[in-house]
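With one protein chain withheld, the remaining protein chains of the complex are depicted in position.
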Amino acid sequence: MMRKRRSTVISRIFLAVIFIFLYAPIFVLITFSFNSSKSRTQWAGFTLDWYAELFNDASIMNAFSTTLLVSLLAAAIATVFGTVTALGFYCLRKRWRSPLMAVNNIPLTNADIVTGVSLCLLFVFFGSRLKFNLGFGTLLVAHITFNVPYVLLSVMPKLYQLDRSLIDAAQDLGCTPARAFLKVTVPELMPGIINGAIIAFTMSIDDFVISYFTAGSTVSTLSMTIYAMTRRRVTPKINAISSLLFGAVLVLLIIINVREIRQEEAKKRAEAKLRQGAMQK
Amino acid sequence: MSKELIRLSGVSVAFDGEIVLDDMNIHFNDKEFLTLLGPSGCGKTTTLRIIGGFLVPTAGDVFFDNVRINNVPPHKRQVNTVFQKYALFPHLNVFENIAFGLHLVRPKLSKKEIHDRVMEMLEIVSLKGFENRSVSLLSGGQQQRVAIARALVNRPRVLLLDEPLGALDLRLRKDMQNELKRIQQAMEITFIYVTHDQEEALAMSDTVVVMNEGKIQQIGTPEDIYNEPENAFVADFIGESNIVDGFMCADKVVEIFGRKFECVDGGFAPNEPVDVVIRPEDVDIVPEKDGMLTGTVTNITFKGVHYDIIVDFKGFKWLIQSTDPSPVGAKIGIKIDPDGFHIMKKSRYSGMFGDYSSYSAEYDEIGDLEYEPSENEAELEEEMRYDF
Partner (left out) sequence: MTSKTRFLSIPYVVWMAIFVVVPIIMVVVYAFTAHDGSFTVDNFRGMTDYISVFGRSFYLALIATVLCIILGYPLALVLSREGPRLQRVFVMLIMLPMWMNFLLRTYAWMSILEDTGLLNALLTKLGLPPIKIINTSGAVVLGMVYNYLPFMVLPIYSVVSKLDRRLVEAAEDLGANPFMVFLKLIFPLSLPGVLSGITMVFVPSVSTFAISQLLGGSKNLLLGDLIEMQFLGSAYNPHLGSAIALVMMIIVVICMYVMNKFGEGEETAVVL
């Protein structure tokens, strides 16, 4: 008993140290976003100036809207593309599917920088021959390319879990094959599709390396702007961006988790009710 | 009553060269309860899928009301199916599941009509008050009822049921058997029922079709199938049977173990070799000296209503069911009435069934546990990729 308690205390201390390690930098970052001086070490008083400056900085705002646009577009296109492809792959014989899935996994397993420079080579090479420049278009294509694999990987398992007799049942009850697809297959795949869309979106938002090599010099994503800022001069505007992003992610994660917990609890309650009912019977 | 509704004529199915259904000829009458009975992979589920429209036969024709329907897709057939493991739509609640087919009817049904018909169905399957439940929170028996209601609400002329009671426990299965029979009679439609469970088949059906290896072995009423099996396979599959080699000496005289017995069958060639079926319950145990045959008890198991007694007759072991126990090692005699012998023509199944040499007390239980619906057929269907 004694030993167990001691091990619990040790593991709690370990957890605390790790979480301090993980969060101290973020805490410092956020704190100094409210610092009225430019110093990154000396506290000089509270201010919201950096936030105001942030919103007045055209290049940052531009980068922000570019990031949002490319992420939304890439995620949406990749979701549709990936889902359609998943259906196609599912119907292929294994002999064909396995090598194709291996190719699909290349962008996932390759280092980002390799994906980035290889696409860069492609775009530059064909750009000079087909008369196009690196820009939003190439950025979008690059994002779709690394997003589709994630969508595919989250939809495929759902397809394999799909009980095919459900589709038989829908047709038996009067659905044409197309209607059965819309009314039964799509709803059944929906969790996988949504999951894939969310992963694709966050991957796009978060990406720096691949964008860096494929966006060219005229377009800039938020990650690229941040990179440029960290290399140029020090400004607490970066801290302000960090705080805002951190806040957004935190809220998002809390919402997702609370929803999951609620759903699980509702399910548990309903199951308990069912058991009770069965016992009374 | 016995108007023909569906006919399969020379229907064969082969997957990748493996024959699953072999030249099947059968008709289904209107308003009858017909059961396709057979072991895993006998082709019964394949037959059902052909009628449902999920499978196009490799050869032969399917007629519905004398119209050829080989290529009519499932959604255009006046047939509905209760699927193995139900196939309820998990994203819809009970009401929406049942109303699924009604929403697809053209011209459109009014909201009220859909509601009324679903409610009426819920009443019939005794699930009133469950309409807003999620189907994943229902017990197996309740899911079963939803599946039946979902199919019947469309007022099909034929209901296909694919091992619908397989996933239920024994008690519930018995209740649902009566329930299904009641529903079939109330709705006055044809039920085509697939099962591997012979008791279920005998208890519910007007007609039983025994199948094996893609071929029909026998078609008949439950009584016919039990009392007059056509070959050793049917005799063994339906109930317990001792099957021994014999000769027909003349009409109504059969010879087994070198002795002549009186029986009730006739119409065989003189000295024709035959299979003789003796049901365990048709054998009476008598003192050794009074017996037509004598043997030694090698095993006895108490089964509740009766004892299963294994008796060795010159190396051939019989199963005898008796309400009185006989100790192991006892010498006993047996007596069989003339109507206790059932004579069958020799078939390709002769000599394969009806010997209890490897009998064990768990025989029945093993038989029950074996339930794993149509493994072979499931595997074959696995081969076919689904077309969305």
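Which chain is which? They are A and B, in the order written, and residues in each are numbered from 1.
Convention: a contact is a pair of C-beta atoms (placed from the backbone, for glycine too) under 8 Å apart; a residue touches a chain by one contact, two chains touch by 3 or more.
Note that the structure is a prediction, hence the values are computed from the model and not measured.
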Over the whole complex, note the residues of subunit A touching the chain we left out. 11, 14-15, 18-19, 21-26, 28-29, 32, 40-41, 81-82, 84-85, 87-92, 100, 103-104, 106-115, 117-122, 124-125, 141-142, 145, 148, 153, 199, 202, 206, 208-209, 212-213, 222-223, 226-227, 230-231, 238, 241-242, 245-246, 249-250, 252-253, 257, 261
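The rule we apply is simple: only the chains that are shown with their structure count from here on.
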Counting only contacts in the complex, subunit B reaches subunit A at residues 52-54, 73-75, 79-81, 83-85, 87-91, 100-101, 104-105, 134, 137-139, 150-151, 154, 385-388
The subunit A residues in contact with subunit B across the complex are 87, 90-91, 93, 163-177, 179-181, 183-185, 187-188, 190, 270-271, 274, 278
